[in-house]
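The structure under discussion appears below in the form of structure tokens.
Heads up, one of the protein chains got dropped from this complex, but the rest are sitting where they should.
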Amino acid sequence: MNLEVFLIVAAALFCVGLFGALTQQSIVMLMMGLELMLGGVILAAGAAWHYIAPATADGQVLVVVAITAMAVEMAIGFAVVTALFRSREVDMTDMAAELRE
Amino acid sequence: MTTAAFWILAVLAVAGGVMVFRFDSMARATFSLLTALLCVGGELIVLGLEYLGIVTVLMMTIEMAIMAVFMIMFMMNPAGLMPMTMVHNKRGAAALCVTAFVLLVAGILLAPWPRRRGRAPADPTTDLGMALMGPQMLTMMTLGMALFATIVATVVLATRRGRYERYGDDLRATRPDDPVRGGVGR
Amino acid sequence: MDLRNRLGRVALDRPAVLLVTAAGATRERLAVEAELARRRWPRASGPAAADLVAFAGAPAPAGDDDWAERLWNGVPAPKARVRVRDPEHAAHALEHGRMALLVGAGTQGRQEQREPAGHERHDADGEHPPQHDGHTASGRSEHDGHTTSGPSEHDGHGHDAHQDHGGSHAGTDQGHHGHGGSHPGTDHDHHGHHMGGAILGLPMAERADDRDGLRLDRLHVPLGPALPDWPAGLVVRTELQGDVVQRASVEALVPPRSSRPAFWSEPWLRSAAGAPVTVDEAARRRCAAHLDSVGRFLAVAGWRDPAAVARRARDQVLGGASVADLRSGLRTLTRRVRRSWTLRWLTSGVGVLSSTQAQRYGVTGPALLADGDAYDRLLVWLEEIDRAVDACDDRSPLASHALNGPRGRIAPEAPASRTLVDVLPVLLEGTEFACARLVVASLDPDLDELAPQHARGGHAHG
């Protein structure tokens, strides 16, 4: 095992997540794509900590930031879906886009 | 041992990630995402970040469980009876993602990664705590503020009822007008 | 296989019993419950956990839905069922069920396990010996009906017919009839993934306004008639969003025309008809009726210990225990229930029925007296229990005017339970599932009272 292998796995997760985030119409599914991308980021940060600079805690802090970002993204995402749903009964990105018109 | 663990977790993580968008059932999709993220947590443990790995497992389990509820709330699809075709521009996205992946891999393989400096501390958890409460204090405070702002923002966004709805226009009601009575006897 | 069979025999020696009470079969239910308590057989909370299904009375289908048959299909093998048509035959029938299970366990092989439909029929063969059935003729016809229904189950979904009926354990499909095409909003068509109608025969959810201002999916779930601790014969058709009851309508499975007066209001009905009834008889019946309701309420509230005590006390009261014995036991029970601040914390504010509202619906009895929530109604029951115990040795004749039964004024043409059933939908709307259960249990309508009565002196039986 080395840094490259970890990063490739992280990149795979990131790209799968990106695919999901780009293609899914449902906001909830889109958020699942984002989660997966952030999972890739977490893995990359952990690998970077281990293989590049284990003596400092910067890599770990990056992981903490990514985890927090996941939590915030989830919470805000669901709040927005709830708000949209309450006002327009919309849970899909395309429909949210139509609302602008 | 660690190598085997790494590969098993890596394959499971990516497979779980792919299955998220292939399952018909929302519940399966969520829990396949959970599998993927639990494997990421496992990889962190393989890397020696036990605390962060376990915290990832803890957070993701709870997060996915709550996500499942929201999902079912907003899109009823009992056990995948109806195939979901809720995608747009699939082909373009696939092309984009494959390109991104190829570029990333090329970058990863070609980049001159620095040599490993220093060795891991005996207890990375202490290290992390010291960092967050010392040099990285600003990060920690920002995260704290962000989380606090999130709490406020989500409540504002998600609820429709404020104190005027609950306690009347002059806020004089002794007992809030809630659809369900709470447990503190207010 | 031999070991497996032997283990099966040991296990099924005390089967878990699911007691399903048909409307109008209170006597049979009480007999079976007492017998189960005596034998210390475990009670199953649903078909999945049951080995032996005991039908008290003859379950009447709700509309075109033969819920009893669906329930039976949902019980995993090895299984047996018995029908108790007569309180005196309870012990006999249960024993018979046990024997059928033991025989079934002995002959049960692996192939049979793979073919549930075949196995069911096998059980059915052994389950209705005429001698305990009370009604030989009807027992025979049921038997036939069952045999012919076997193949059709087979080509349908095997014994998996139980599935869709979350709510009642007895089929919910027909709860959805007529909803397929009636979409509330036009924007509905946007939702490609979100059509009404049915897939695989399962109804899909559709949206409707709800309590919290979100138009979420609602599920049509009928509650009853075979939920544990549920008034026999009551079916509440609910629209659930999550676990919140958004709308409810009540359907009472009216018990078959019978010559027997409703069990819990029997003394007063007899007195109204001019027969001589003593005060102690009425007091005992009232005491037992309220103990039954209290036991059910506490069981729904999840307080199993005193619920069991209440039920035991009920059987004692009906069994004619002396007043002195009863008094100390009942005082302990009522004091314990009154003193529980957690029970008060959990049940106050649930299902508030003010006396003005109650009067509007014509409610009489404890529900009117309580003038408040589920907890107040419980307190009224407890008070009446305490008072009724004191009258349990009063042999004077019951005054035949102003008759008040355990559930309210005795009026054969407008029974008190009818008003309780009528008031249910209003109280249930907007409650969460657990609260809805508490509301129903705190009113505890007795659907036996709704049975159309034969003229006195008709061909009595049982």
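The chains carry the letters A, B and C, assigned in the order they are written, with residues numbered from 1 in each.
The rule is simple: a residue touches a chain if its C-beta (ideal position, glycine included) is under 8 Å from a C-beta of that chain, and two chains touch if they have at least 3 such contacts.
Following the convention adopted for this analysis, contacts and distances are computed from a predicted model.
Protein name for the hidden chain, per its UniProt entry and selected from "Biotin-independent malonate decarboxylase subunit beta", "NADH-quinone oxidoreductase subunit H", "ABC transporter permease" or "Peptide/nickel transport system substrate-binding protein": "NADH-quinone oxidoreductase subunit H". For the chain that does not appear, the touching partners among the shown chains are B, C. In the complete complex, the hidden chain is touched by one of C:Ala48, C:Ala324 or C:Ala399, namely C:Ala48. In the complete complex, the residue from C:Arg14, C:Arg247 or C:Arg312 that touches the missing chain is C:Arg14.
Considering the whole complex, the residue from B:Ala65, B:Met130, B:Met145 or B:Ala173 that touches the absent chain is B:Ala65.
Along subunit C, the points of touch with the absent chain fall at residues 4, 7-8, 10-16, 40, 42, 45-46, 48-49, 51, 74, 76-78, 105, 113, 116, 157, 159-167, 169, 172, 200-202, 219, 221, 227-229, 240, 242-243, 298-303, 305, 340, 342-343, 345-346, 432-435, 437-438. Mapped onto subunit B, contacts with the missing chain fall at residues 25, 27-28, 31, 34, 50-51, 54-55, 57-58, 61-62, 64-66, 68-69, 72, 78-81, 123, 125, 180-184.
Simple rule for what comes next: only the chains that are shown with their structure count from here on.
Per-chain Cα centroids separate subunit A from subunit B by 7 Å.
Averaged Cα coordinates give subunit B a centre that lies 45 Å from the centre of subunit C. In subunit B, 74-75, 86, 160 are the positions where the chain touches two or more neighbouring chains simultaneously. Multi-chain contact residues of subunit A, defined as those touching 2 or more other chains: 82, 85-86, 92.
By the touch criterion stated above, subunit B contacts subunit C in their complex at residues 73-78, 81-82, 84-86, 160, 179-181, 183, 185. By the touch criterion given at the top, residues 192-195, 199-200, 202, 204-205, 211-214, 216-217, 242, 345, 349, 430-432, 435 of subunit C touch subunit B in their complex. Looking at the complex, you find that subunit B touches subunit A at residues 2-3, 6, 10, 13-14, 17-18, 20-21, 26, 29-30, 33, 36-37, 40, 43-44, 47-49, 52, 55-56, 59, 63, 66-67, 70-71, 74-75, 86-90, 92-94, 96-98, 100-101, 104-105, 108-109, 113-114, 116-121, 124, 127-128, 130-132, 136, 139, 143, 146-147, 150-151, 153-158, 160.
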